[in-house]
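Missing here: one protein chain of the complex. Every other protein chain is in place.
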Amino acid sequence: MIARQPLVLGNKSLKDVTDDICRLVETWPGGKYYAALLSAKGLFLFYLCIQGMIVAFGMGMQGISHPVMWGTDIITFVFWIGIGHAGTLISAILFLFRQKWRTAIARSAEAMTVFAVMTAGLFPILHTGRPWLAYWLLPYPNQRGPLWVNFRSPLVWDVFAVSTYATVSMVFWYIGLVPDLATIRDRAKNIWRKRIYGALSLGWRGTARNWNHYEMVYMLLAGLSTPLVLSVHSIVSFDFAVAQLPGWHTTIFPPYFVAGAIFSGFGMVVTLMCIMREVIPSFKDYVTLHHMENMNKIIMTTSMMVGYAYASEFFVAWYSGNPIEQFIFVNRAFGPFGWSYWIMVTCNVFIPQLFWFKKIRSTIVPMFIISIFVNIGMWFERFVIVVTSLHRDFLPSSWGMWHPTLYDTGAIFGSFGMFFFIFLIYVRLLPVISIAEVKPVLNVGKSGAHHG
Amino acid sequence: MAAKKIIGAVLGLGITFGFCVFVYAITNNKVVIGYNQNYEPTQPIPYSHALHAGKLGLNCKYCHTTAEISRHASVPPLNVCMNCHLTVRQVNGKDSPYIAQLVDAYMNDKPVQWQKVNLLPDHVKFNHAPHIKAGKQCQECHGPVETMDRVKQYQSFSMGYCVNCHRRPENNAPTNCSTCHY
Amino acid sequence: MADLITKIEAALRGPGQKGIAGIWTDEHKLVEAARKTRESGIKKFEAISPYPLHGIDDAMNIPRSIIPYIAFAAGLTGCTFGVWFTWWTSAVDWPLIIGGKPLWSLAAFVPVIFECTILFAALTSVGAMIFLNRLPMIDPHTIDPDLTSHKFALFVAESESGYDAAKLEQLFRSQGASDVRRTEF
Partner (left out) sequence: MTTTENSLKNKSPKYWLSLEQWRQDPDFQRLAEQEFSNSPLREDSGSEGGWARREFLKLMGASMALASFGCVRRPAQAIVPYVKRPKEIVEGIANYYASSFVDGGETFGVVVTTREGRPIHVTGNSSHPINGSGLSARAHAHVLSLYDPARLTGPTKNLQNEKKTNHDTVEVTYEKADQEIADQIRKGKVAILTGSIVSPTDAEIVADFAKGTGAHVYTWDAISHEHYVDAQEHCYGQAVAPRLALEKAKLVLAVNCDFMGTWLQPTQQMRDFSKGRKPGDGMNRLIVIESLLTLTGSNADTRYRIRPTQSTAVLMGLIQELLVNKKTSSYAGDTSVHAILKNYENEIKAALPEAAYAKIAEELLAHKGQSLVLGGNDVSSQIAANFLNSILGNDGVTVDSRRSPNMGFQGKNRNLQALIDGLNKGEIKTVIINNVNPAYAAADKTGFVEALRKAEMAIYVGRCKNETGKYCDFVLPDHHPMEGWGDVEGQKGVFSVRQPTIEPLYNSRSFGDTLIAVAKVGNFGALAKADSVYTFVKNRFETKLHTNWTHALQEGVVDTVTAARAANDSARPFRVAALQMAAHKATPHADLELVLYPSIGLRDGSMANVPWLQEFPDPITKICWDNTLIVSPKLAQDRKICEGQMVRVKVGDKSVTVPAHIQPGLHDSTIGLALGYGRTDAGQVANNVGVNAVHLSVVRDGGVETSGLPVMIEPTKSYETLANTQVYSAMSGKTREGIDMGHRQIVVEATLEQYKKDPSANIEREKIVSAWSGFSYTGYKWGMSVDLNLCTGCSACVIACQSENNIATVGKKYVSQGREMFWVRVDRYYVGTPDEPDAVHIPVMCQHCDNAPCETVCPVAATVHSPEGTNDMIYNRCVGTRYCSNNCPYKVRRFNWFNYPRMTPELHASPMHMQLNPEVTVRERGVMEKCTFCTQRIHQAKNQAKLEDRKVHDGEIQTACQSSCPTNAIVFGDLNDPKSKLSQMLAEPRYYGLLEELNTRPAVQYASKIRNTDVLKSEESPHKEKHHEKHEEKGGHHV
């Protein structure tokens, strides 16, 4: 049997763990943090202006036009939804598989999920022509007869899937937070701090009976989240797969999207964890290189799955004998947007293969760079799917191009501002590592220690 | 503890029940939010339907001539008013200032700007003619106009109002969207 | 203002039970102590820990949680609701011809039904957990603030049959409790 790596380094006691993790919430941050927060906030405000202009004047501010009716907003929506998958996946699937190494990263991954879904969720609303009426996508009782929604539309499925996913992820994340919030409450000196965290912790006391129900519900949520997380990206992929457009109308899309989502999600987690390890040195004991390496292995695996999907799409297009289908795929790789295809393939398939080298997958700088490439590649994957399929479809008379504007770039980068702004606030307000989950695995992998 | 539970249960059931009633009322047009039901603007000339249609018993279509053939029932042109008011100038034996106002407008070619009471948005294409052809009484939608001194919007004219009537099997009316929206 | 909040808090705070508590710093000793306490004839008592303890359910004879059954029922309800709702709205309440597809296109409704199932199950099981754990509690009585950090405790209420403060204190101390105190919980 291979010797197990310790999950927490530095021979910590229970109190050390509590102190280490709570310190971030209980002390004032330094200048670096404020600088990061302000720049994220600046980007966020810029984002609000961009989206405000689009709402004020119309979707035509962005580069989309006939026939490319979806562009940046939908691409970035799928991108963020994909990012949002790793959190629940790490939490739920790894939990079900009893992967103890998940404890260190689960909380931040879940938070990332929630914030990514929030960031993502704005896009489908804002991309509509009349966003102030986007609530019409909900089947609520109304005075129009009542008039319901079209349950055959993948966009309605999206509404259900994304809102369910957002709700369940948020609940999952929050339920995980409850005992830790109680810890912070009990450590609080300030009465208001005590009250606020007390209210958030629901008055948690940690009796054995509470833990009994708590563990059960946590496992149930994990069990429910697992099909949910798979369904969400499947349904997002249905947005494309259910359409009859060549390049979209493919049965491989659900697994391909899920693999891509896991891939991009882990990419983002690695990015965030690399930053967190640097910014908060004490976390190096909790988020160990061993953890990072594990994630990199998953990135490499899913990268190959995604690569397989790319290849199989081409094969199926060729095998189908459908000339328009064949054209779309050749056009993808060699048409006017061919560059985006090759960016995608390079970033998603070739670059992650560097993780075959142990040196690379266990060194922070290269893995950080690769994770950024993964993020870029996955954005372009959605770009390739959305834009290259739309711009040349059945009737050549309606073919056209897509030319981004300031409002496209603004929406992409601005959404990062929103995400990082929320994430940075979270880092200082809530425990970024699950205190209650780390403690039981404190001694895992330590020589001579009993398994707890 | 028991009392608390009972209160909680009653409260919970009450809220659920209330919600269901609300949903029912909204979707079946029992309760209307918005839509200006009962809107009753003042008119430049206080023409009384209660007097003309009620007391004098004029048929609606005597004035609203186009209702049977056109989309609009149309407010009558002043020459229709003048059919009678060329001679009728008095109310209760006294010269009426309002009739004088009407005659003045007619003589000077100055159209009267009536306040619109029943308003459908631009994207709704209602057509009076087929409804009258189907035997609908004006009062079904416009209410007892013959009793109104000042006309008000009697029904909500929400989409639900239209649809719930079209739906009734005895009306044999279409409910596809392009019936009204195009 | 602050006074008012304190007063409201006090009013909403549930009545604490008087009893005796023992505090440990080692989880294994606590589990052992819990077993001993139960064997000593105390049927109902509380074990407080900062994280779920391995073996405590067995030691305290806590039955398996019933939440899975609730979740299953809720999931079934959600599924039924989804089926009914999509059917009723699309095929009954206002049938519209869409894309030449059948009015009740079950295959197309599966995603919605599935999401309804998950949502109902997830929210109901969380609700059940909150309900069964008597949460939320407002400013509950705590024995020691470190119990959510690195200490463990057992608490036996006075109302419990067979309660004997002296005997319990002695039991706790013999099991390695670092502290025993009479308190409210």
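Labels A, B and C are assigned to the chains in the order they are written; within every chain, residues are numbered from 1.
Methods note: contacts are C-beta pairs under 8 Å (C-beta built on N, C-alpha and C of every residue); 3 or more make two chains touch, one makes a residue touch a chain.
Quick caveat: nothing in here was measured; it's all calculated off a predicted structure.
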Subject >> Which displayed chains the hidden chain touches across the whole complex >> reply: A, B, C
Original post:
Which of A:F57, A:W192 or A:W356 touches the chain that is not shown?
Top reply: A:F57
Original post:
Where the complex has a chain not shown, which of A:L7, A:I21 or A:V159 is the residue touching it?
Top reply: A:V159
Subject >> Residue in contact with the excluded chain [from A:Q5, A:N150, A:S282 or A:T301] >> reply: A:N150
Subject >> Selected from A:P255, A:P336 or A:P366 as touching the chain missing from the view >> reply: A:P336
Subject >> Those residues of subunit C which, in the complete complex, touch the missing chain >> reply: 96-102, 108
Subject >> Residues of subunit B (touch criterion as defined above) contacting the omitted chain >> reply: 36, 38-46, 66, 68-72, 74-80, 97-98, 101, 104-106, 109-116, 119, 121-125, 127, 129-130, 133, 174, 176-178, 181-182
Original post:
Mind pulling the subunit A residues that touch the left-out chain?
Top reply: 57-60, 63-67, 69-70, 124, 127-131, 133-134, 136-137, 147-150, 152-156, 159, 239, 242-245, 323-324, 326-327, 330-331, 334-336, 338, 390, 392-401, 403, 405
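Convention: only the chains that are shown with their structure count from here on.
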Original post:
With chain centres defined as C-alpha means, what is the inter-centre distance between subunit A and subunit B in Å?
Top reply: 54
Subject >> Centre distance in Å when subunit B and subunit C are each reduced to the mean of their C-alpha atoms >> reply: 58
Original post:
With chain centres defined as C-alpha means, what is the inter-centre distance between subunit A and subunit C in Å?
Top reply: 29
**OP:** Can you tell me which residues of subunit C touch two or more of the remaining chains?
**Re:** 94, 96
Original post:
Using the touch rule from the top of the page, what residues of subunit A touch 2 or more other chains?
Top reply: 145-147
**OP:** Please give the residue numbers of subunit C that touch subunit A in the complex, ascending.
**Re:** 2, 5, 9, 27, 34, 46-54, 56-57, 60, 62, 64-65, 67-68, 71, 85-86, 89-90, 93-94, 96, 98-99, 101, 105, 108-109, 111-112, 114-116, 118-119, 121-123, 125-126, 128-130, 132-133, 135-140, 142, 145-150
Subject >> Interfacial residue positions of subunit A with respect to subunit C in the complex >> reply: 13-15, 17-18, 139, 145-152, 156-157, 160-161, 164, 167-168, 171, 175, 179, 182-183, 185-187, 191, 195, 198-199, 202-217, 220-221, 224-225, 227-228, 231, 235, 238, 435-437, 439-440, 452
Subject >> Complex contacts: residues of subunit A adjacent to subunit B >> reply: 141-147
